[in-house]
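Every protein chain except one is present and positioned as in the full complex.
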Amino acid sequence: MEKITNSDKVLLLGKSDFLVDVSKGLFHTNHGTINLSKLVGKKFGVKIKSSKGELFYVLRPNINDFLDKRLARLPQIISLKDCSLIAGYTGLSSGYRVVEAGTGSAFLTTFMANLVKPDGKIFTYELRTDFFKSAKKNIDDSSLSAFIDAKNKDVSKGFREKDVDLVVLDMIGAEKIVSKARKALKSGGFLVVYSPYIEQVKVVCAAIEMESFVDVRTIECLVRDYKITRDFSRPNTTMLAHTGYITFARKV
Amino acid sequence: MEKITNSDKVLLLGKSDFLVDVSKGLFHTNHGTINLSKLVGKKFGVKIKSSKGELFYVLRPNINDFLDKRLARLPQIISLKDCSLIAGYTGLSSGYRVVEAGTGSAFLTTFMANLVKPDGKIFTYELRTDFFKSAKKNIDDSSLSAFIDAKNKDVSKGFREKDVDLVVLDMIGAEKIVSKARKALKSGGFLVVYSPYIEQVKVVCAAIEMESFVDVRTIECLVRDYKITRDFSRPNTTMLAHTGYITFARKV
Amino acid sequence: MEKITNSDKVLLLGKSDFLVDVSKGLFHTNHGTINLSKLVGKKFGVKIKSSKGELFYVLRPNINDFLDKRLARLPQIISLKDCSLIAGYTGLSSGYRVVEAGTGSAFLTTFMANLVKPDGKIFTYELRTDFFKSAKKNIDDSSLSAFIDAKNKDVSKGFREKDVDLVVLDMIGAEKIVSKARKALKSGGFLVVYSPYIEQVKVVCAAIEMESFVDVRTIECLVRDYKITRDFSRPNTTMLAHTGYITFARKV
Partner (left out) sequence: MEKITNSDKVLLLGKSDFLVDVSKGLFHTNHGTINLSKLVGKKFGVKIKSSKGELFYVLRPNINDFLDKRLARLPQIISLKDCSLIAGYTGLSSGYRVVEAGTGSAFLTTFMANLVKPDGKIFTYELRTDFFKSAKKNIDDSSLSAFIDAKNKDVSKGFREKDVDLVVLDMIGAEKIVSKARKALKSGGFLVVYSPYIEQVKVVCAAIEMESFVDVRTIECLVRDYKITRDFSRPNTTMLAHTGYITFARKV
């Protein structure tokens, strides 16, 4: 029943992986050209051969395929491990209403939109016009734009959303938004601040301390990859050792 | 508009924290008795005083409050950090259909149910009757039972679900279910195995290698908490250093 | 040839472990009394029975037995992992002349004295008289007092040692000693500062930047213990997650 239409995006897994619009028709790769129009009417899961004879699996992409292979990264993104903890530790799920600042590349924006659908909404603010334009393209490309309200506005001038479940701040000067964030949150709602440096963590925690929040917690998340073979098992030799600190607080 | 009714659960945050049914009427704590019936008709976010004069904030609980303060833990649970990565790395969201074995205490079960609502479903299998009964109570208590189909069955005898988005295995002998899991998955769907020991990771990876999976990856997640004060910032002195390894694979 | 004399210390390994002076004669434990005088003339490596019939191995203690089982810990010590890196990263070895402040419990002091013997020396300063007295007892008990010059003095008033190989600072206000430390060091010598908090690291690094140092580096060391059995291998469930930051710099 999962048939491919001309308006679908497909994930091509082969020697290289791609996420492409079927409507593109011909898709050129280092491994040969792929005639996407032949996929229409086929089922997700089929294989397709390129002009050079290379095989590609054709899958229905999910949010992570989009984030990994399609989203243009202009400013630094919040990595998937950190997005996962932000969502998991705040109970983010369908129906949540979220304020985010700044939008950046819209990585976390689209990640969250995928979780709050079909009833929730992400209100996201970005000050810089170049970032906003890039983010907007990513959002429009994500099939999740119905759940995102993106604004090219200075969040420090305030925002109108009320009774939101979550406010996420990933911006310079986040400490100045803490009080505004509290006002926008419903009782029991969460404030999350992502800080690349310990200095920002400190000023943010000081700002949080001035307001009525409980369960204040700052963490960092380390994901260690393993190499597992029949004979030799060990952690990978190198790892991503630092992305940022995540501070959580809950409004009362 | 968020008014408390007699059929609600409320989160009480004070010197101790509790998650209780308003219908309980009187709730006895070390910090005095709380008359819950007085809350009906009030708004979430109000404060209430115990008979000993202690103040409690009254909040609408979310999934994590339930997992943390209410779920009875009979067998070992999969911790929140690992649940978060399992969800985040597989794109788990509303509409997903998931097979899980075993149910254990239903911690991950209810965590996932909260994410797949309102259109998805968790089909969860538990062999041991004592675990199943405990899990069933937790599920019924979670307000998420509509999205969970819990069975007291031996998953190694097979399961009927087809075209599921995700199969999660947290059980002894997971390696014997890998092939069955693949059959149940839709193209592009994910298999996730949680293994407390490296020996189980190895046999699971060997079983995965025999089947058509791609993007096989084994990780562990370390969450480090920080103590942040105005003058002294440092990681906490001790930490949870190991829970389990998580192996991901994707069906093609 | 390694015969036990009445002036030796012996390590007793049994249901509990002890490091005792043979000259004590009778040694009372929860596992019965041990008649140490019977050990004189025996070889290290023998076993001895307590009055309750419990067996103890009798070994010649090394520095770590002393540090672990005998040294009285009044102020917080620098842990063995951090001592090991301080020594290993600075080339600390026989003949080194070292200035240390503060002495604390003399854990690092005796650890370093064991490495610089037979030709080197540790000059160690402690401001607080209570700490100094406790440290002095530990030093006298360590069999390494010939290689240690312990002073109950305020190091911030300066120190006379010149051309030393290493200056180690583990004290509040270490940043004020950086310039004096540089003067005391020979060319190519090392400054090491141990900081429990990131705030101290920052002021120390700022002070180091004002002086002629190269190879400035701040690290922390995490040691992860494993549980290895025939069937189940995994990291320990909890770990010591933070002790302190170690900053290294080299005088030019």
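A, B and C label the chains in the order they appear, each numbered from 1.
Just so we're on the same page, a residue touches a chain if its C-beta (ideal position, glycine included) is under 8 Å from a C-beta of that chain, and two chains touch if they have at least 3 such contacts.
Computed from a predicted structure; not experimentally measured.
The hidden chain, counted over the whole complex, makes contact with A, C. Among C:K81, C:R128 or C:K176, the one in contact with the hidden chain is C:K81.
When the whole complex is considered, the residue among C:N6, C:S143, C:S156 or C:T218 that touches the unshown chain is C:T218.
Even with one chain removed from view, chain C keeps its contact list with that chain: residues 2, 11, 13, 43-45, 57, 59-64, 80-81, 83-85, 87-91, 93-94, 111, 114-115, 117-119, 163, 186-188, 198, 201-202, 205-206, 214, 217-226, 228, 230, 233, 245, 247, 252. Of the residues in chain A, those that touch the hidden partner chain are 196-199, 224, 231-243.
What we mean here is this: only the chains that are shown with their structure count from here on.
Contacts between chains trace an open chain of neighbours here, each touching only the next in line.
The distance from the centre of chain B to the centre of chain C, each centre being the mean of the chain's C-alpha atoms, comes to 45 Å. Residues of chain A found to touch two or more other chains are 198.
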